[in-house]
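Right, I'll just put the structure down here and ask away after.
Note that this complex is displayed minus one protein chain, with the remaining chains in position.
Take a look at chain A:
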Amino acid sequence: MDLHFGDSKPTDEERAAIDTLLGPPESSWEGADRSDADLRWARGGREARERRDLLLPGLHAVHDRIGWISEGALDYLCRRLTVPPAEAYGVATFYAMFSVKPRPATVLHVCTDLACAAAGASDLCAGVEARLGLGSGVSVERSPCLGLCERAPAALVVKAGDPVRTAVSAPATVERAVLAASAPDSAPEEPPAALAVPQAGDPSLMLLNRVGVVDPASLDDYRAHGGYTALRQAFAIGPAGVIREVTDAGLVGRGGAAFPTGRKWQATASQPDHPHYLVCNADESEPGTFKDRVVMEGDPYSLVEAMTIAAYAVGAHKGYLYLRGEYPRALRRMEHAIGQARARGLLGDDVLGQGYAFDIEIRRGAGAYICGEETALFNSIEGYRGEPRSKPPFPVEKGLFGKPTAENNVETLVNVLPILTMGAPAYAAIGTGTSTGPKLFCVSGSVERPGIYELPFGATLGELLELAGVRDRLRAVLLGGAAGGFVRPDELDIPLTFEGTRAAGTTLGSGVVLTFDDTVPLPRLLLRIAEFFRDESCGQCVPCRVGTVRQEEALHRIVERTGADAAADITLLREVGRAMKDASICGLGQTAWNAVESAIDRLGAYE
């Protein structure tokens, strides 16, 4: 490798931010002043390049401290990690939350996505932008879903500094958002996570039973409420026993793809190549989804325990928790929980005195929906652009760092706890024959009690909406988020199972149930979905990179049109949509047309 660096130098503060993460540089080969010894031998090489995965944490370190990434800071980070500056620049510009141009230290991210749009985000945005213009010291950015849909409209403040400060304003008014942006430290504390769980305290809950009941900071409280019995059970039955239980329980992935978890673990565990890795996908970015956030904020130790069990089953000693960058409170809670577990011997070299070593490292995303795609997430952790890889090979064979990897969603993992404590047969008896266990649903929009609901698989859409108190004049329900599909208000008898939604020609996805009344013009919603995919396409393959742009253009043209006036563009949308679905590399492009198609076909959006 032939590295070339420009003349830009980091400021003292930028250097300090990077050195805090990486430690001081040991030689001029990685950015220190040149010593005589440096002239005699070259350091670096393979060892230095193996730290490439610290690139994203390094970019975060600079961004958190300064608020943007200058040429000097990027070059210094590249020297420290032996990364070509062009590649690092490609990585830094990939993420929406990073800026490579000077920007005020405070950024106010105002969510303009579906749930917030229906709750008046455009007025909020206009109001905030009018108040926080040039010279206010705050940059206002329109943001995709912030995962705060139960308190829409939402805004997130990030103020760079040492330490970085964050504040959430939700439900936000212009006044409250401006106040939070001007003084994030004195913004009112967020309401507890339990407020997002209308059923909180119900003893029959299996996944959310501790949310609102235990102190999320207290490991003792977690243990007093049944914590770590599942891990003891796992050690008692051994890794093969855990995989057998999970397989017999019929657990399938809750992130949207519904792949059998037991099969994934078995395939990973049986790979001869080592080491194995466990990755928890907490890059929850599907518009309308906030279940993983609530679990991590309300019951963080359950995820630590579940990850430990999963890693034990697949033979991994290192786990990564890839957490979306827009979740500051979940990050704090998980950091605290992992630290406590480590201090108490529940993570580390000898977990529970069983001679099994396991530890968890948190990696923070930086604003990229695509990084929720499993292979894009690997690239992101490894310090490359978060672009999906071609499959095969599948992650169980060649995943993170090219090694066998089991990657599971937060909700999938926490399901392992009841499976082990109650046993596979009892768990499999819940739900339907092919969709077993409890499921979390993220209900928001036009309902009295938005939030996360836990129901056994098999409940109907109508039952769920009744629980949430659906308001009158329901016009449409979006299942599965932007990548999902719309259903009509007269289809509320759809059973909320994987097979039931499939039979009804729609999808359960990650459990999003977004309800819209007739005050929201449907074409506007579709346009917002199209904008979302245009913004979030990674740009790797043509059908998605250009197709999402053409889709948005066509929807823009017909936003005020119906019938014959829209027919030509609908034909165009169908043709482009079909090619995106058939020829895109990953699920993003393949599903980018789903919601629009369902709105046209099921709801008659342009008739």
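For this structure, a couple of remarks:
Here is the rule we use: a residue touches a chain if its C-beta (ideal position, glycine included) is under 8 Å from a C-beta of that chain, and two chains touch if they have at least 3 such contacts; residues count from 1.
In this text, contacts and distances are computed from a predicted model.
Considering only "Cytochrome P450", "Fe-S-binding domain-containing protein", "Carbohydrate ABC transporter permease" or "Sodium:pantothenate symporter", the record for the omitted chain gives "Fe-S-binding domain-containing protein", by its UniProt protein name. Of the options A:C541, A:L555, A:I570 or A:I600, the residue whose C-beta touches the omitted chain is A:C541.
In the complete complex, the hidden chain is touched by one of A:P85, A:P184 or A:G451, namely A:P85. The omitted chain makes contact with chain A at the following residues, 1-4, 6, 71, 74-75, 84-90, 93-94, 96, 100, 368, 385, 390, 392, 534-543, 545-550, 553, 557, 572, 575-576, 578-579, 581-585, 590.
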